[in-house]
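Every protein chain but one is kept in place in this view of the complex.
Up next is subunit A:
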Amino acid sequence: MASKLGRYSHLRALSSAISINNHIRSPHFSNPNRAPLSFSYRLFSNAFSSSSTGGFQRASSLKDLELAKFASIAETWWDFEGPFKPLHVMNPTRLAFIRSTLCRHFDKDPNRARPFEGIKIVDVGCGGGILSEPLARMGATVTGVDAVEKNIKIARIHADLDPVTSTIEYYCTTAEKLVEEDRKFDAVIALEVIEHVANPAEFCKSLAALTVPDGATIISTINRSMRSYATAIVAAEYLLHWLPKGTHEWSSFLTPEELVLILQRANITVREMAGFVYSPLTGRWSLSDDIRVNFIVFGTKNCQ
């Protein structure tokens, strides 16, 4: 346990050591082929600003250094028994909902092994790629975006281990920036993101702008209720230590009614809603009608 905690603090130390710079993202975007070189060159010059003679050799060496460092840390995100265990345990349940709603919406056979062939999905707030990888295995063309640089690095390293998931594209950016790039996707998925966003209404408008007409939008979050305060804040953060303290702000949770309303204002009609329920006896999550704590919403973009 001590070693796991040690590695976690290493993650935090790393994020402070390597500064995330907005400046870097746009060249990466506009020139994807040349990006790795220029990207790492800039990062190098930011971290070791005194050197002006950093050539190709040293630029790629820092990238390698980062790769080497992130390689072992990446496993912590992907350590199923590690600090991210609650997310891993919840993942199959979220995927079951996504699979059933998207297969029904796009008229795909859910009994095939890769039902999402030909569907373009964006995973907003992908983190280490915990959702993106299963979606890719189900055949989708997945783009993962996250505002935190280190998560993208971790996600990239892990996705490259398996040829099936190495086709996922990861970008360190935000939904708004993607809208500026005029990207469109068949399905936009933002799970456990909207409660961390400053302006949920604007965020939903961005998600809607990323969705093609009659495309799918799936959002999951935590309800703002007494029960969720007791479970998601008090129990999860303070008692069971599933999440670091301060992960969630109860006041920024949305009730299902509010979420439906802001989605409606963003031209997305909510079609299905379900709740996640955790059973301490079996240690498993399941889908249910109980939306008092965790809930997930499936909506479609209105055709204009």
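The criterion applied here is as follows: contacts are C-beta pairs under 8 Å (C-beta built on N, C-alpha and C of every residue); 3 or more make two chains touch, one makes a residue touch a chain; residues count from 1.
Here, contacts and distances are computed from a predicted model.
Set against the options "mannose-1-phosphate guanylyltransferase", "Auxin-responsive protein", "Integrator complex subunit 11" or "Ubiquinone biosynthesis monooxygenase COQ6, mitochondrial", the UniProt name belonging to the omitted chain is "Ubiquinone biosynthesis monooxygenase COQ6, mitochondrial". Contact with the chain not shown here comes from a single listed residue; of A:Ala136, A:Leu254 or A:Ile268, that residue is A:Ala136.
Only one of the listed residues, A:Asp79, A:Glu258 or A:Asp290, touches the absent chain: A:Asp79.
Contact between subunit A and the unshown chain involves residues 3-4, 48, 50-51, 57-58, 60-65, 67-69, 71-72, 75-76, 78-80, 82, 88-89, 91-92, 95-96, 99, 110-113, 133-138, 157, 160-164, 166-167.
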